[in-house]
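As structure tokens, the structure follows; a few thoughts come after it.
Just one protein chain is left out here, and the rest sit where they should.
Chain nomenclature is as follows: A, B and C, assigned in order of appearance, with residue numbering initiated at 1 for each chain independently.
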Amino acid sequence: MNPPVATAFFFYLLAATMIIGGILVITRKNAVHSALALITALLAQAALYLMLYAPFVAGVQIILYAGGIMVLFLFVIMLISIERNMKERQFNKQWLVGIVAAAALGALFVTVYTKTSRGVSLFIEGRMSYGESQNTQMIANLLFDRRAGMYMFAFEIASLLLLVAIIGAVVMAKKRI
Amino acid sequence: MNTLLHISTLHYLVLGAALFLLGIIGVLTRRNVVIVLMSIELILNAVNLNLVAFSRYWQSIHGASALHGQVFAIFVITDAAAEAAVGLGILIAFFRNKETVNVDEVNLLKW
Amino acid sequence: MHAIVEYISSYLQSNQTPGAAGNFVWATIYILLVFVGLSIAVICMNWLERKILAHMQVRLGPMRVGPHGLLQPIADALKLLLKEDIIPAEADATVFWIAPFIVVLAAFTVFVVVPFGPTHAITDMNIGILFMLGVSSLAVLGIVTAGWASNSHYPLIGALRSSAQMVSYEVAMGLAVVSAIMMTSANAEGTGTLSMIGIVQAQLEQHEWFLFKYFPLGIVAFGIFAIAMVAETNRAPFDLPEAESELTAGFHTEYSGFRWSLFFLAEYSAMIAVSSIAVTLWLGGWLRPFPNALTGPTWDLVFSLFPGLTFLFLAALCFYSTVRMPKHPLFRIQTMGLAGFGVVLALIAAILFWGPARVRVQDIYWFSAKVAGFMYLYIWYRGTFPRYRFDQLMKVGWKVLLPTGLALLILTAIVGMRTEILSMFQEGLR
Partner (left out) sequence: MTDPRTLSPFDLDTPEKTYLDANELVINMGPQHPATHGVLRVILRLDGEKVLGLECVIGYLHRGVEKIAENRTYTMFNPYVDRMDYVAAVSNGLGYCEAVEKLLSVEAPPRAQYIRVILTELNRIASHQLWLGTHALDIGAITPLFYTFRDREEILKIFEKYCGARLTTHAFRIGGLQYEAYDGFEEDVRKFCKFVKPKIDEYEELLTTNRIWLERTKGVGVISGKDCIALGVTGPVLRASGVKWDIRKALPYANYKNFDFEIPTGQNGDTYDRYIVRMIEMRQSLRIIEQAVEGIPEGPIMAKVPKVMKPPVGEVYHSIEAPKGELGYFIVSDGSTQPYRVRVRPPSFVNLQALDLMCRDQLVADVIAVIGTLDIVLGEVDR
């Protein structure tokens, strides 16, 4: 069977976008440039979600991450002056240690992912295409359904977490309460 | 060649690992708090990518309605929103007091 | 040649959106059609806004370029393209360069899921409405970066204002949208949908527009959306980000020429996009008036004549103006041009009266007509209302629209689940 070339093409395109975006995020001097690179990476990731038959997560990713959290980031970057900061040293003194630690972790990843049992790769792929037509409804069932909804409690806790976060953010950021 | 063209879960996991490492490097080496926070977002996203990829893998075993990974991803996104709000709030408070965004100078236990 | 015709006609009879059919060729054609149509709509909108606003304000509007200023938008576009593209010395050139494209991309991408008819959409997504809201909210990124990159006070304040405004009104907008989505699940199976085509089909199945559903809940939701969408597109009376009397031109103060025209294009396509959401969610999308009550071949024929009649009316208007043109040699070319334009419109009308076209086009016609109504409202608001102050704008968003939206959401849920709730009570009593 010929592998679907289009899928591979889009995967590598998006993966490259994400990696380049990620590299730009951690190397740019100017925080706004970093934020824009991160937005690009996040949008590419949303597209990857679509390729993984997870349209709802993709939609949430676009609305919340790209449209919400990153706007918050940009807002804060504009509120604080960065001109002075840009002239300073960008990396801290332990950067070498950091790189070594990351490299160690990377090595760990490589060992795990290349590990095969009896010559077969770690993940045995089953059927790889599922209709996305009912994706949202099925997620809703998991979250809210009276019988199948096993994440309802977690969902409520998450809403509580958001409330706490809102109050915390207001308390932190407000000058005079 | 076939393994490269046939996109499997492992491909996504490798991508996730790469992003995770980038995020880790960012957190460990950058001084600018804003960029550190963004690196944390990168880490969370790497995790999310893995979760959704696992979800598809899980679906291939347990049927189309086994979307636990995606539900987890949604929870992680919620968490990221809360983290960003509080983190940036702390950043603003910090900036107001010390007029810097360097993470090295976050050396007071209280002010 | 014959094969091509065969291919086209077989596709037209397949009754699928190109996205659903997975057909790249047709998807590309549709994308081109939609984007070209959108650009034409923006150009028409530009002319219409100037003319309508002018007539509201006892002026004539553009009259010089072409008969009745019909060529004015083209002249403007030409001027904007030829103008020098200035990037301020202190600006962040890269971001300054990218920002307008972000805005335009956000404004255009949403049209991927807009259903102009049951098959006239680029694609139908399971998360259609979510996608639209999400992508249209990306425009704020472009605006913020544009304001920041200009490195100047007024654009920065404009950008901050605009981002705060758009983020706040998105909340109320989302609540109203969720209320409409809840209404889609009022069927036998109790399954709702986020798909844009699915929402319209739900209205067809439930025999009413969601505007009138659960009276007055549908109207309230529509009202919230109608207010929030004006704020979302930064139009009067919520045009604070570009309040010219305060911030000169807000976030695009430093922009000129081509880049400025991109902002302009994005603003108008965003207006059309949010109007399309409103039409799809509450006004029955592509459905003609009374699709369930007035059925039968006669009514089908009558309603399918509307597109042709509209163009015929426009052509008649052109001919009437031609007759009224001053009989002076200086106006000869203009008179001929206007007559020619009338002939073109009449030709379009003739095509629209032709059987196969008539049937396939009427969905698009009704959709566009409803959107055009919203466009007129936008112009009307601009001619009538003063501008809100920033704190008042926030007050309206957070203290009026948000609580109303929340209450509406809960009420819609209660009304939608009334049978279940009642049976639960009865079980409890028993």
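Criterion: a contact is a pair of C-beta atoms (placed from the backbone, for glycine too) under 8 Å apart; a residue touches a chain by one contact, two chains touch by 3 or more.
Worth saying up front: this structure is predicted, and the values here are computed from it rather than measured.
Would you mind spotting which of C:43, C:56 or C:74 touches the chain that isn't drawn?
C:56
Per the definition of touch given earlier, which of C:124, C:239, C:254 or C:363 contacts the omitted chain?
C:239
For the chain left off this view, which of C:297, C:356 or C:386 is in contact with it?
In the full complex, the listed residue that touches the missing chain is C:386.
Kindly note down the residues of subunit C that lie in touch with the hidden chain.
Interface residues of subunit C facing the absent chain: 56-59, 153, 236-237, 239-240, 243-246, 248, 382-392.
One rule holds for everything that comes next: only the chains that are shown with their structure count from here on.
So what shape is it, when you link every pair of chains that touch: line, ring, star, complete or other?
Looks like a simple chain-to-chain line, open at both ends.
Using Cα averages as centroids, what's the distance between subunit A and subunit C in whole Å?
31
Do you know which subunit C residues sit against two or more other chains?
none
If I count partner chains per residue in subunit A, which residues reach a count of at least 2?
Counting only residues that touch two or more other chains, subunit A contributes 56, 60, 68, 77, 134-135.
Could you please specify the touching residues of subunit A with respect to subunit C in the complex?
30, 32-33, 36, 39, 55-56, 58-60, 62-63, 66-68, 70-71, 74-75, 77-78, 132-137
Subunit B touches which residues of subunit A in the complex?
That would be residues 3, 5, 7-8, 11, 15, 18-19, 22-23, 25-26, 28, 31, 34-35, 38, 41-42, 45, 48-49, 51-54, 56-57, 60-61, 64-65, 68-69, 72-73, 76-77, 79-80, 82, 85, 88-95, 97-99, 101-102, 105-106, 109, 113, 121-123, 125-128, 130-131, 134-135, 138-139, 141-143, 148, 151, 154, 158, 161-162, 164-166, 168-173, 175 of subunit A.
Considering only the defined contacts, which subunit B positions touch subunit A in the complex?
2, 4-15, 17-32, 34-35, 37-39, 41-42, 45, 48-49, 52-53, 55-57, 59-61, 64-65, 67-68, 70-71, 73-75, 77-86, 88-93, 95-96, 100-104
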